[in-house]
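With one protein chain withheld, the remaining protein chains of the complex are depicted in position.
Chains: A, B and C, in written order; residue numbering restarts at 1 for each.
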Amino acid sequence: MRPEVRAYPFDWMLWAALEHGSRAADGTPGELRHLYRYIPYFRGVLDPLLREGEPGILFIKLLSRYLRNILDAHRDGKKRAATTFCFLPGLLYALDVVPITLEIMSALGGLTWKRGMYDYLDYGCEVGFTETSCSSQRGALGAYLAGLAEPIDFVVCDSPGVCDTNANAFAFAAEYLGIPFYHLNYPQVIGEDRSQTYHREDYKALIAFVEEQSGRTLEEERLREILAEAEKQDGLLADLEDMHTLVPTPLPPIYNLFIYAGRFLFSGMPAYTELLEAMHARTRARAAAGKSGLRSGREKLRAFMCYIDHYTLNLRFWDWLDERGIAHMGSILSRTFRDYHGYAGALPEATYTLDLADRDTMIDSLAQMNARSPMVRSIRGPYDQPNMWLDETLAMARVFRADCLIYNGTPGCRNTWGMVKPFARETEASGYPTHIMNDDAFDDRVESWEATAERLEEFFAVRGLL
Amino acid sequence: MTLTAGCDVGSLTTKVVLMRRRRLLAARVIKSRVNPQAAADQALQQTLNDAGVARGEVVLCIGTGYGRERIPFVDDTRSEVACHGRGAAWLLPSARTVIDIGGQDCKAMRIDAQGRVEKFLTNDKCASGTGRFLEVMASVLGVDIAALGDLSRASRAPVRLASTCTVWAQADVIKHLNAGLPVEDIGAGVNAAMAHRVAILVNAVKPERDVVMTGGVAKNAGVRATLEKLLTRRVRKFRKADPQLAGAIGAALLAEDNLKARI
Amino acid sequence: MTNIFQEAAATVANPSIEAWKKAGRKVVGYTCSYVPGEIFQAAGILPVRLRGIGTTSLQIGDAFFGPYICSFPKCLLQLAGEGRFDFLHGAVITPGCDSMRRLDECWRKAGDDHPGIVPDFFYYFDVPHKTEPHGLAWFEEEIRRLIDAVATHFGTPITTAGLRDAIALFNRGRRLLARMEILRAADDNDISGTEAFAATVAGTVMPREDYTEALAHWLDEVEARQGERPPDKRKRLMVLGSISDDMDLIQMIEADGRVVVAAENLCFGVRFAGHDIDTDGDPVAALARGYLERSICPRMFGQYRQRLAAVLETVANARIDAVVLQNIRFCDLHGSENSLFERDLEARGIPCLQIEREYGPLVEKGRIRMRLDAFLEQIE
Partner (left out) sequence: MRVAGCDVGSLTAKAVIMQDAAVLSQAVMRVRPRPADSAEAVLQQALEQASLDRGDLAYCMGTGYGKDQIPFADGVSSEIACHARGAWWHAPTTRTVIDIGGQDAKAIRLDGDGRVVRYAYNDKCASGTGRFLEIMAQALEVELEDMGTVGAGAAETLTISNQCVIFAETEVVSLVNEGRAVPDIVDALHRAMANRVAALARGIGIEAEVVMTGGVAKNSGVFAALAAGLGSELKALAGFDPQVNGALGAALLAAEAVSGKSPLGAEK
């Protein structure tokens, strides 16, 4: 690891960038111009966010707040738990535990710094973590393994059975750092009763674990508050997603990022509600006027990202789509599958409901909700089984009227690379041109963004889409 | 007096040295051929000629390198790791960490004062940490491999390459060339990409001072300079001999040790 | 005697499978150590652990699996696609790891291009990744379902008594392997690592009765010879890590006679040796406990300590001098666990060598040879 990287704590550095970025939003245009001179790279993040107005500003403030919480946790008498993005943090908040979502941290570093997460990615390999594993954990993990961040107290993940590579990263971290570990394990089917029972049992054991680690007990009222907030968020999301189906869609590409990143960070917390409200207001106005969310105002193509997005150096991926008049119809990460969501009717078995009646129903609701978080929901089983990846992709492509599908992941993603070829054959056969990107969503040393963009461009041209 | 030889048949080059009482008498580096025997024979003959000694005077010859099993005239063989360790200790007695990058392999090792290997790691992950990677890139750039290292010095803005794969990096290099970027910036990017990969390996053996480099890539100043930066350690240079010879020197020294043990 | 084992271990469709089939009996393939063979035994079916040896191209493997996938499942798919598993009446796929479980989809889809390669009985067996009571309950239910599915499909009832007998038979094999391990731990036996591994692998692909018989016989022979040899002074190695079922790697380590592979902890190896499964009580519950609770593979997350303890025990019992940690490229589970092993073994003074390789015919001979040689010199 380069000495200059070693000199600063990772989490603090990230917070500092985001905090100053969020303050810049309050400055005058002149001040902003001045600031941009000093942060030529970060400009690529800040610009698209500030251009979005209130939602963008709220989003960056949200990120800054999240990081501040991590930094201050021990001072505030709270524990820190490393966790994965398919884990909904509500439970942790209810027990005064501050979540550190490794994938979010990796993505933020990748977006913000000129050299992305290279040093941290490589550091993980130096201490023996495999280079071929998924970069989404490996990046932030490197910083934590190197002791370059406020310490993690314990690990909770929910990827075993869904993504072993992911689970392996957390198991390795726990062992390497010598801290306690609990994992939620998912069976391969969703919807069956015995799966629900398993989720419930597993979740209860998790609660016991987190209670023990945090020294807190789960209070019913606290839980109810969080679920009530989640209820509100689900309502806003339902509206947003409904408007997303309009042609042209009133949602700018970057909103997709806001939707899921906000949920990973603050699901069940008022901060996320606030962000959704701002997005909702803007979107409704645009929808009422029949306007596209794209900057050009002209929607030429609707692309559904059937896996994840691209997070290296700046927000250029979203910007790039925007510039070309390509509407982003969401990814596997965007959707939540609340039972009454408009699109949820397409896969009724994959949905969850919230029941705030008593402690048990609430725990059950949380367990179900967690079992519906992005990858946990649809790539836990064979892709062609009911409710799994193919079903969901085709349903979403249809509901959101996508013209084509784009797969992007990481070379470390055994899970999807193990099946994406036959998967793409079937989506093609169903009439959706499908592009498989060959890059790494978190590490542009695998394929430069220029090369990635060229392949995308070629796909749109050769397949007659643009 | 006991005259020993070391013969290192690498994937790219074949090296032969003659030593007497730990002093280097003569050395040759020639290109390895499809016929490793012939290359070894040729290198040995030239070295003998240089030193003005007859074949019969060589008491013991140890072979190493990928082609070690095919050298007809060697009496014994040793692994490259052992030979490079031993050779490095001779080249610089204070050496404790050796980075050996040859054509097909990259190794990082920790050695003791006698040059015995305590721990070593090799690059199994990806070929972009090998000398061949540099050769492929040099040929795309149209520069001589010996000149590639100096491009780093001339560059003010090294490009960033998709450095995790030779195949992909090459595509990037071509793209950058086509985009009209200066050759020195691309070359510097190539060297840096290689250094980054090697640094992972070196850090993983927990390097101790002094750090030295052996093998052909040690002659690439750009890789060396970036490595120094990444490791925050000086990578010490040798004056005694060409670092590419380290393996052959180690082999000759191990031959001497063998003789001593026999007496 | 060991010829039988070597013969069985050398080919995918080995002669004992052919003989079994000639008698009109069925064969089912499976892919992971977590599949209880007893179920098939109880149904009169031969369970055969699927192997990827003898693959010469990955044309089919690469057409369905993506590029960053372990070559073991790719080799299996290749052989399936080439029709070289056509001796199977059924196959059971397990979510051992991410790559292995996608063999389910890839094999089925390859069936579209290569008709007839998917056995009629094609089953997905969902093994949980945890041993807590609800995990165990899930696993037990999975076993019950598999039993029902096998019994229904093949029309052979699987009874409690049948299962008990099968468990007893398998236990006998487990005890014999444990005996083999004890013999290997002594320095006056003449079992090479290659022989022992062949004998172990053979157990996964031979009819159980024949196998147990042959194993007992061979061990008697070995025991009789014991003491005839001068103590073996060679260094003793242990091999750990990713799936390995070819003799090549171990043969290569032992090739020049400097060292002996005195123990292993590999997926096709002696993992359950000496760990009997209960024969009283409900056999299904006993199978679930027996197979799940012993954490033998990094797929059981959060149980590294248990596995380390097992390795350390073997290291002590078999008087191991050094350990080779190998993993197949893109195998993250073993790849990163090997680093933990390296850390913890070296802290106890056991030198380790980590190598990453492709599964299959040892085509990377030069590279691996170089690493092994250097390591052997280092530990001498």
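By our rule, a residue touches a chain if its C-beta (ideal position, glycine included) is under 8 Å from a C-beta of that chain, and two chains touch if they have at least 3 such contacts.
On a predicted model such as this, the values are computed, not experimentally measured, just so you know.
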item	value
Contact set of the excluded chain (shown chains only)	A, B, C
From B:64, B:79, B:155 or B:170, residue that would touch the chain that is not displayed	B:170
Contact residue for the chain not shown (choose from B:74, B:88 or B:136)	B:136
Sole contact to the chain not displayed, among A:76, A:192 or A:428	A:428
Missing-partner contacts on subunit C, residue numbers	56-64, 66-68, 113, 358, 360-361, 363-367
Touching residues (missing chain, whole complex) on subunit A	411, 421, 425, 428, 436, 438, 446-447, 455, 458, 461-464
Touching residues (missing chain, whole complex) on subunit B	9, 11, 33-34, 36, 66-67, 69-70, 104-105, 126-128, 130, 132-133, 136, 142, 165-168, 170-171, 174-175, 177-180
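Please note the rule applied: only the chains that are shown with their structure count from here on.
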item	value
Between subunit C and subunit B, distance of the C-alpha-averaged centres to the nearest whole Å	40
Centroid spacing, where centroids are CA-atom means, of subunit A and subunit B in whole angstrom	45
For subunit A paired with subunit C, centre-to-centre distance based on mean C-alpha positions, whole Å	38
Subunit A, residues touching no fewer than two other chains	127-128, 132
For subunit C, residues contacting two or more additional chains	329
Complex contact set, residues of subunit A against subunit B	1-3, 118, 122-123, 125-128, 131-132, 443-448, 450-451
Residues of subunit B that touch subunit A when the two form their complex	125-126, 160-165, 168, 171-172, 175, 193, 196, 199-200, 203-204, 229-230, 232
Sites on subunit C touched by subunit A in the complex	63-70, 73, 95, 97-99, 101-102, 104-106, 108-109, 124, 126, 128-130, 132-135, 138, 141, 298-299, 301-302, 304-305, 327, 329-330, 332-333, 335-340, 342-343
